[in-house]
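Apart from one protein chain that is not included, each protein chain of the complex appears where it belongs.
Read from first to last, the chains carry the letters A, B, C, D and E; within each, the first residue is number 1.
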Amino acid sequence: MANRILWINPVSEVVAFDRPVAEFINSIKRSDTQVDVISLKRGPMHLNYYYYNALILGDTLHQVKRAEKEGYDAAIIGCFYDPGLREAREITNRIVIAAPAEASILIAAGLGHRFSIIVASDKCIPKMYENVVNYGLINRLASFESVDLEVNDFQKDKTETMRRIHKAAERAIHEKFAEVIILGCTMEFGFYKELQEELKIPVIDAIVAPIKYAEFMIELRKNFGWGHSKICSYKSPPISEIKEWKLSDQYPDMKGLW
Amino acid sequence: MANRILWINPVSEVVAFDRPVAEFINSIKRSDTQVDVISLKRGPMHLNYYYYNALILGDTLHQVKRAEKEGYDAAIIGCFYDPGLREAREITNRIVIAAPAEASILIAAGLGHRFSIIVASDKCIPKMYENVVNYGLINRLASFESVDLEVNDFQKDKTETMRRIHKAAERAIHEKFAEVIILGCTMEFGFYKELQEELKIPVIDAIVAPIKYAEFMIELRKNFGWGHSKICSYKSPPISEIKEWKLSDQYPDMKGLW
Amino acid sequence: MANRILWINPVSEVVAFDRPVAEFINSIKRSDTQVDVISLKRGPMHLNYYYYNALILGDTLHQVKRAEKEGYDAAIIGCFYDPGLREAREITNRIVIAAPAEASILIAAGLGHRFSIIVASDKCIPKMYENVVNYGLINRLASFESVDLEVNDFQKDKTETMRRIHKAAERAIHEKFAEVIILGCTMEFGFYKELQEELKIPVIDAIVAPIKYAEFMIELRKNFGWGHSKICSYKSPPISEIKEWKLSDQYPDMKGLW
Amino acid sequence: MANRILWINPVSEVVAFDRPVAEFINSIKRSDTQVDVISLKRGPMHLNYYYYNALILGDTLHQVKRAEKEGYDAAIIGCFYDPGLREAREITNRIVIAAPAEASILIAAGLGHRFSIIVASDKCIPKMYENVVNYGLINRLASFESVDLEVNDFQKDKTETMRRIHKAAERAIHEKFAEVIILGCTMEFGFYKELQEELKIPVIDAIVAPIKYAEFMIELRKNFGWGHSKICSYKSPPISEIKEWKLSDQYPDMKGLW
Amino acid sequence: MANRILWINPVSEVVAFDRPVAEFINSIKRSDTQVDVISLKRGPMHLNYYYYNALILGDTLHQVKRAEKEGYDAAIIGCFYDPGLREAREITNRIVIAAPAEASILIAAGLGHRFSIIVASDKCIPKMYENVVNYGLINRLASFESVDLEVNDFQKDKTETMRRIHKAAERAIHEKFAEVIILGCTMEFGFYKELQEELKIPVIDAIVAPIKYAEFMIELRKNFGWGHSKICSYKSPPISEIKEWKLSDQYPDMKGLW
Partner (left out) sequence: MANRILWINPVSEVVAFDRPVAEFINSIKRSDTQVDVISLKRGPMHLNYYYYNALILGDTLHQVKRAEKEGYDAAIIGCFYDPGLREAREITNRIVIAAPAEASILIAAGLGHRFSIIVASDKCIPKMYENVVNYGLINRLASFESVDLEVNDFQKDKTETMRRIHKAAERAIHEKFAEVIILGCTMEFGFYKELQEELKIPVIDAIVAPIKYAEFMIELRKNFGWGHSKICSYKSPPISEIKEWKLSDQYPDMKGLW
């Protein structure tokens, strides 16, 4: 039976990236994987501020929880800030939760000793740096390199995007000893192929990585029972408490989830 | 003119802690400080799960932003997880933002070399540990010590609470070389006094610390212009973007804020 | 077409673990994976000393190189010390190289925040600790726990082995806040299943992990070109140099490899 | 009643900075604070060598102890190397001890994520770096930047000083991601105001910071009993021992202190 | 020609340790080394407080400088806190400066992977810990272990001292994985021999180590010109400045030194 993955673009559906993202995912997923792509009913158009991450957090988590109820095998929070990754693992029991940054650096860690992450702008760095620290891999980070572009411009002038990423990657390789390049924004999707042919080193795509990682983790969970540990960090809140407090009456999109 | 501080209990107002918290704050604030205490219209009763932190994040930030618009000099996010601390600094321009954990450890850092934090349960540790790492002071941390109590039970059987905190503090002092004790939950308020008389070392109260810290930071901002830096980490999202995306129409409590 | 993996037990074939290891692997590999298991023609019976690791290093690397020449898609160096992992990636170009410790901790990193590794004896710890440091994940390590057993006794009195591992795991969970357990010796294979049912947290098997990881990495290489980076750390020695120096005439088992 | 602070310029009184420093302090202290400024009877003119720090250490500590005996509420050791900070806390019981570097970085830590320190010359860096490590905040340090000036020249050609600091700060902001600037020498006093107007980020003055910090700590001690912890690091030597050894007869300026 | 070393007991000569220390040193020095042992004219009887370290700092440095002038090849500051080590290297040009803690851990580093330091009491730990951090070897430290003894009691009831050190060492070996033991007080001299016979691992004596290290460094300086680097950290203060300020008139024991 097919493995079902829900890819959540944690931004407003007005951005209208679902279709190109879905097409791209369909071109790279395993044949026995089925992926649905959704965005949020409301929300900002990108997440390059802490605040925007905060705004979409609740809605994203409820989509994740809904995915679990609907029988998905994995939910992917499709933004390189990995918003809600730990929270999602905390409130679910059975489903695999993946996100671009964690998946990308875990994959990169097996490919070369040090990796650099190409980001949209300097503003991205503090939070992403913190994530790499919390994921425990900061000593493998060669550098962050900014291309100074708006997130939603990555797919507009592709030649210019390509030129900037290429330049940033060269800087990472020659000045910071990066051995692997990570494209640190899901909107940089698709560029990896041409880049890695030019650079001759692996270039990790922020959509391919979590899809593949999720497929991998689904297999591990189904065959070996290796799901997210439910003690300490990801221990779930007690449903009794959630019901007693009638939280579902208070947060509209929580209806029917608990 | 009085300095005005808004203390936000980032939990449901049903918990009904506003009054005791306000009374306690009034007993420790400077005479020229005026503090208002509020809770949220909706939300969980405590924040001991990532998910609960996520649920209250948006509402809390909007209360903070509202506080700035209403002329408060500082807003304090009254939970030891410091939920939304960076986000709040990002979306405001003028107001001081404080929170218990950051304020407590910055104060403790000037009082002794190593500090221990007494927490409600083991579940608190991963996120709080991460906060101490991100605040940069992990090398000053002696230990976390759990008293294995529900947050909302701290103020019920005070003798038992006292007994447990005392025992945990002794452990921290004698086995982990702690020189300062931090009571790592706002619901542990008030116990510091008796404890520090017994232990003969400073015991930081998680309500006193952020109130005093906020008064201090207000003075620094008013007299020396030392407010939260608005480049890089705390750079605000552009209002034009927020308006263009009509975010206020999407998030009910955002009305009139931007 | 099937993916072909060579599992190398980097110890003397006299140990005669090939058959049980092969049987176990066949029970957990993907159906489209074909795994061959070999040992070395010569060598010690276990690798619990630096010296034994050194003795088998050359022969193991040449088996890896041979595997590449024979068209294998991956070679796994089947010992939790990961002997020759970097060397093997350096001398190959196309093949995936995996090893138990790296694979296990990269998998564990996505399952819980902190992991503990159950090892045979204290002597194992210094080198394994160093590996975890070099892999960059030391901040995710909760502890090493020794069961004080000879490597080759793990599969003898299984009840006693189980009892000891269980006890060590409990210590890791309750005293060191481990959220995932890694069985840090390939000879601990098979125990994970019962253990994780009892402990209710993921228990990583040191044979399953690298097999699954290798299958994963093969897919990434075949479909996305993500192979081990060949600059800096894993840059290959020039064949011209190897030929000029006539190294193949000097090391008997190097014949025909370069 | 007014809080009394003693500011000790730990250099020879021949330098004659007491008056300008006192004037500056009087312009920034709270109205209910009274500050006296003194220098040492003997000593070097600046402290930019370990040796000079060593020379003034005893005399400075005795001034601190004297301040405690004379009823001061705080003593500030007015040099950015913070000479004798721990020693002073060790030998006193009641009085607040503050110093520029510690106060500045604790304040900076609440204002932005990373701070840079502008120092007189490269020679300053090793010891100050060590201080930041020992204060536990090295991960918040963006960089040290030298302006290559003699300490006692800062206040001479103010335009040139300003030009150099400005240039160093720009470097810190644009190349090292500093979000807060600290002027790492008390002789850089007064420049912060104009600088922060130009740079649009907080610029910490090394005299204002410890004065404000001392006022803050006095309040904490008086109202909440939060003084320097007297176990372990700052535990005082026993007076009985000091008397028995007749130390006061041996060190002239120790007379009457113990 | 004999190499001349000055061992400075940086405590009051009233302690009267010069003779036993000299006898011990004469039993362990090279035959072509000549060692003189002195104490200070004034000072405390031990240095177990920051303050006592501060009191003796100036006098100790001047003894060091005097030793250089008198043609000694090395000066050793004979206390495990290494007071004035950097300062002494800063003010001298030709002479080797050594101290017990630095010498002991550099020697231990070549003998085993992790070392533990046996100290008199818990009060010793914060400063010594800081030294190990500043020397850069904190990751090799297994632990500090306290024997809870007064420094000046070590040589009184030797059986009891031995018993306590032995017990502390066993704890370090079996619970903290120490592979080398360092006796972290010069007053523990002489015990190493019997201890290492019992423990079967190297036990570093805090007097032997700096003597041997000094002999070693003298040879390196004489034959290869490898003396303390005089840029940055140990750059000397300009003599012109010292003369211009007439420092020698101000500090009695500085007469004739500059």
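The criterion applied here is as follows: contacts are C-beta pairs under 8 Å (C-beta built on N, C-alpha and C of every residue); 3 or more make two chains touch, one makes a residue touch a chain.
It should be emphasised that the depicted structure is a prediction, and the values quoted were computed from it without experimental measurement.
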| item | value |
| --- | --- |
| Chains in view that touch the one left out, judged over the entire complex | A, C, D, E |
| Identified contact with the non-displayed chain, of E:107, E:187 or E:257 | E:107 |
| Options C:8, C:21, C:35 or C:55, residue touching the unrepresented chain | C:55 |
| Touching residues (missing chain, whole complex) on chain C | 12, 14, 42-45, 48-55, 57-58, 61, 84, 86-87, 90-91, 122-123, 125-126, 130, 133-134, 232-233, 235-237, 241-242, 245, 247, 250-251 |
| Chain E residues touching the omitted chain (full complex) | 28, 30, 98, 102, 106-107, 109-114, 135-140, 173, 177, 179-180, 192-193, 196, 200-202, 204-205, 208, 212-213, 216-217, 219-220, 223-234 |
| Those residues of chain D which, in the complete complex, touch the missing chain | 122, 125-126 |
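The rule is short, and it goes like this: only the chains that are shown with their structure count from here on.
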| item | value |
| --- | --- |
| Intersection of the contact lists for chain A and chain D | B |
| Pair from D-E, A-D or C-E with over half of its contact pairs in common with A-B | D-E |
| Longest centre-to-centre distance from chain C, chain (CA-based) | D |
| Type of chain D:chain E copy interface by residue overlap (half), same or different | same |
| Rounded Å distance, chain B centre to chain E centre (Cα mean) | 46 |
| Contacts with two or more other chains, residues of chain E listed in rising order | 122, 125-126 |
